[in-house]
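One structure coming up, written as C-alpha coordinates, with questions to follow.
In this view, the complex is presented without one of its protein chains, the others remaining in place.
What follows is subunit A.
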Amino acid sequence: MSVLRPLDKLPGLNTATILLVGTEDALLQQLADAMLKEDCTSELKVHLAKSLPLPSNVNRPRIDLIVFVVNLHSKHSLRNVEESLHHVDATFFLGKVSFLATGAGRESHCSIHRNTVVKLARTYRSPLLFCDLEIGDFRATMAQRLVRMLQICAGHVPSVSALNLLSLLQSSENPSLEDL
(Lines give C-alpha, C1' and ligand atoms only; values in the text may rest on other atoms or scores of the structure.)
Protein backbone atom coordinates (compact mmCIF):
# COMPACT_ATOMS: atom_id res chain seq x y z
CA MET A 1 0.00 0.00 0.00
CA SER A 2 2.60 2.54 0.97
CA VAL A 3 4.14 3.64 -2.29
CA LEU A 4 6.98 6.10 -2.59
CA ARG A 5 6.10 9.20 -4.55
CA PRO A 6 8.62 11.80 -5.60
CA LEU A 7 6.64 14.95 -5.03
CA ASP A 8 4.37 14.19 -2.11
CA LYS A 9 6.46 16.24 0.31
CA LEU A 10 7.93 19.68 0.33
CA PRO A 11 11.69 19.80 -0.07
CA GLY A 12 13.86 20.77 2.86
CA LEU A 13 15.98 23.90 2.59
CA ASN A 14 19.18 23.02 0.70
CA THR A 15 18.65 19.36 1.66
CA ALA A 16 19.17 16.41 -0.67
CA THR A 17 18.12 12.93 0.46
CA ILE A 18 19.15 9.66 -1.14
CA LEU A 19 17.65 6.28 -0.38
CA LEU A 20 19.88 3.23 -0.81
CA VAL A 21 17.97 -0.03 -1.06
CA GLY A 22 19.84 -3.34 -0.80
CA THR A 23 20.13 -6.50 1.28
CA GLU A 24 23.76 -6.15 2.35
CA ASP A 25 23.78 -3.55 5.06
CA ALA A 26 27.56 -3.44 5.39
CA LEU A 27 28.01 -2.41 1.75
CA LEU A 28 25.31 0.26 1.94
CA GLN A 29 26.84 1.62 5.13
CA GLN A 30 30.27 1.93 3.52
CA LEU A 31 28.81 3.64 0.46
CA ALA A 32 26.92 6.07 2.69
CA ASP A 33 30.11 6.90 4.60
CA ALA A 34 31.95 7.50 1.33
CA MET A 35 29.21 9.82 0.07
CA LEU A 36 29.18 11.88 3.25
CA LYS A 37 32.93 12.41 2.97
CA GLU A 38 32.42 14.36 -0.26
CA ASP A 39 32.50 18.11 -0.19
CA CYS A 40 29.06 19.25 -1.13
CA THR A 41 27.22 22.55 -0.95
CA SER A 42 23.96 20.77 -0.22
CA GLU A 43 23.13 19.13 3.08
CA LEU A 44 23.14 15.41 2.41
CA LYS A 45 21.02 12.79 4.08
CA VAL A 46 21.40 9.08 3.39
CA HIS A 47 18.64 6.61 4.18
CA LEU A 48 19.47 2.91 4.16
CA ALA A 49 16.77 0.31 3.70
CA LYS A 50 16.89 -3.42 3.24
CA SER A 51 13.70 -3.41 1.19
CA LEU A 52 10.53 -1.50 0.40
CA PRO A 53 7.97 -0.63 1.60
CA LEU A 54 9.48 1.62 4.23
CA PRO A 55 7.91 1.69 7.70
CA SER A 56 5.01 4.08 7.44
CA ASN A 57 4.91 5.71 10.84
CA VAL A 58 8.19 7.54 10.40
CA ASN A 59 8.64 11.19 9.59
CA ARG A 60 11.15 11.37 6.79
CA PRO A 61 12.22 14.03 4.33
CA ARG A 62 11.38 13.98 0.62
CA ILE A 63 13.46 11.42 -1.19
CA ASP A 64 15.24 12.83 -4.20
CA LEU A 65 17.03 9.76 -5.55
CA ILE A 66 16.59 6.02 -5.00
CA VAL A 67 19.47 3.70 -5.75
CA PHE A 68 18.71 -0.01 -5.85
CA VAL A 69 21.83 -2.03 -5.06
CA VAL A 70 22.09 -5.52 -6.52
CA ASN A 71 24.93 -7.84 -5.59
CA LEU A 72 25.64 -10.00 -8.63
CA HIS A 73 26.84 -12.75 -6.28
CA SER A 74 23.43 -13.12 -4.69
CA LYS A 75 20.12 -14.02 -6.29
CA HIS A 76 18.56 -13.09 -2.97
CA SER A 77 19.59 -9.47 -3.45
CA LEU A 78 18.12 -9.35 -6.97
CA ARG A 79 14.83 -10.83 -5.85
CA ASN A 80 14.69 -8.33 -3.02
CA VAL A 81 15.15 -5.41 -5.41
CA GLU A 82 12.55 -6.77 -7.84
CA GLU A 83 9.99 -6.98 -5.07
CA SER A 84 10.84 -3.57 -3.70
CA LEU A 85 10.35 -1.95 -7.13
CA HIS A 86 6.62 -2.58 -6.83
CA HIS A 87 6.43 -0.06 -4.03
CA VAL A 88 7.74 2.84 -6.06
CA ASP A 89 5.39 5.10 -7.93
CA ALA A 90 5.87 5.28 -11.71
CA THR A 91 6.67 8.98 -11.62
CA PHE A 92 9.83 8.24 -9.68
CA PHE A 93 11.28 6.62 -12.78
CA LEU A 94 11.65 9.96 -14.52
CA GLY A 95 15.29 10.22 -13.58
CA LYS A 96 15.07 9.73 -9.84
CA VAL A 97 15.84 6.03 -9.74
CA SER A 98 19.10 4.32 -10.51
CA PHE A 99 20.41 0.77 -10.31
CA LEU A 100 23.83 -0.15 -8.97
CA ALA A 101 25.32 -3.57 -9.57
CA THR A 102 28.23 -4.69 -7.46
CA GLY A 103 30.45 -7.75 -7.60
CA ALA A 104 31.01 -7.86 -11.36
CA GLY A 105 34.78 -7.94 -10.83
CA ARG A 106 34.72 -11.43 -9.33
CA GLU A 107 33.28 -13.29 -12.29
CA SER A 108 33.52 -16.72 -10.67
CA HIS A 109 31.29 -15.67 -7.77
CA CYS A 110 28.56 -14.19 -9.93
CA SER A 111 25.31 -16.10 -9.93
CA ILE A 112 23.37 -13.40 -11.75
CA HIS A 113 24.15 -12.71 -15.35
CA ARG A 114 25.06 -9.16 -16.27
CA ASN A 115 22.28 -9.12 -18.83
CA THR A 116 19.66 -9.74 -16.18
CA VAL A 117 20.35 -6.42 -14.47
CA VAL A 118 20.76 -4.69 -17.83
CA LYS A 119 17.28 -5.88 -18.79
CA LEU A 120 15.89 -4.85 -15.43
CA ALA A 121 17.28 -1.35 -15.76
CA ARG A 122 15.99 -1.10 -19.31
CA THR A 123 12.50 -2.21 -18.24
CA TYR A 124 12.40 0.60 -15.72
CA ARG A 125 14.02 3.09 -18.09
CA SER A 126 16.63 3.91 -15.49
CA PRO A 127 20.41 4.12 -15.59
CA LEU A 128 22.52 1.18 -14.48
CA LEU A 129 25.87 1.74 -12.82
CA PHE A 130 28.50 -0.90 -12.17
CA CYS A 131 30.81 -0.63 -9.20
CA ASP A 132 32.59 -3.11 -6.94
CA LEU A 133 31.59 -1.54 -3.66
CA GLU A 134 34.05 -3.66 -1.73
CA ILE A 135 37.00 -1.84 -3.27
CA GLY A 136 37.68 1.46 -1.55
CA ASP A 137 38.80 3.49 -4.55
CA PHE A 138 35.94 2.40 -6.80
CA ARG A 139 33.51 3.05 -4.01
CA ALA A 140 34.86 6.58 -3.50
CA THR A 141 34.51 7.34 -7.20
CA MET A 142 30.97 5.99 -7.27
CA ALA A 143 30.14 8.04 -4.19
CA GLN A 144 31.27 11.17 -6.04
CA ARG A 145 29.02 10.35 -9.00
CA LEU A 146 26.06 9.62 -6.76
CA VAL A 147 26.47 12.87 -4.88
CA ARG A 148 26.48 14.78 -8.17
CA MET A 149 23.41 12.86 -9.40
CA LEU A 150 21.69 13.48 -6.10
CA GLN A 151 22.27 17.22 -6.29
CA ILE A 152 20.76 17.29 -9.77
CA CYS A 153 17.74 15.23 -8.71
CA ALA A 154 17.17 17.53 -5.74
CA GLY A 155 17.18 20.50 -8.09
CA HIS A 156 20.29 22.04 -6.60
CA VAL A 157 22.12 22.33 -9.91
CA PRO A 158 20.81 25.23 -11.98
CA SER A 159 19.37 24.41 -15.42
CA VAL A 160 19.83 20.66 -15.10
CA SER A 161 16.87 18.55 -14.02
CA ALA A 162 16.57 14.87 -13.25
CA LEU A 163 14.88 14.30 -16.58
CA ASN A 164 17.71 16.06 -18.46
CA LEU A 165 20.20 13.85 -16.69
CA LEU A 166 18.21 10.76 -17.55
CA SER A 167 18.22 11.45 -21.24
CA LEU A 168 21.94 12.16 -21.11
CA LEU A 169 22.63 8.86 -19.33
CA GLN A 170 20.55 6.69 -21.64
CA SER A 171 22.90 4.44 -23.51
CA SER A 172 22.84 5.08 -27.23
CA GLU A 173 25.10 2.11 -28.05
CA ASN A 174 22.50 -0.61 -28.05
CA PRO A 175 19.11 0.88 -28.73
CA SER A 176 16.41 -1.68 -28.14
CA LEU A 177 13.81 -2.32 -30.80
CA GLU A 178 11.08 -0.47 -28.90
CA ASP A 179 13.21 2.64 -28.63
CA LEU A 180 13.67 2.95 -32.39
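By definition in this document, a contact is a pair of C-beta atoms (placed from the backbone, for glycine too) under 8 Å apart; a residue touches a chain by one contact, two chains touch by 3 or more; residues count from 1.
The criterion applied here is as follows: contacts and distances are computed from a predicted model.
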Missing subunit (named according to UniProt) among the choices "Centromere protein N isoform X1", "Sodium/hydrogen exchanger", "3-ketoacyl-CoA synthase" or "Exosome complex component RRP40": "Centromere protein N isoform X1"
Which of A:14, A:29, A:91 or A:170 contacts the chain that the document leaves out: A:29
Residue, one of A:45, A:96, A:139 or A:156, that touches the chain absent here: A:45
Positions on subunit A where the hidden chain makes contact: 19, 22-26, 29, 32-33, 36, 43-51, 54-55, 58, 60, 74, 76-77
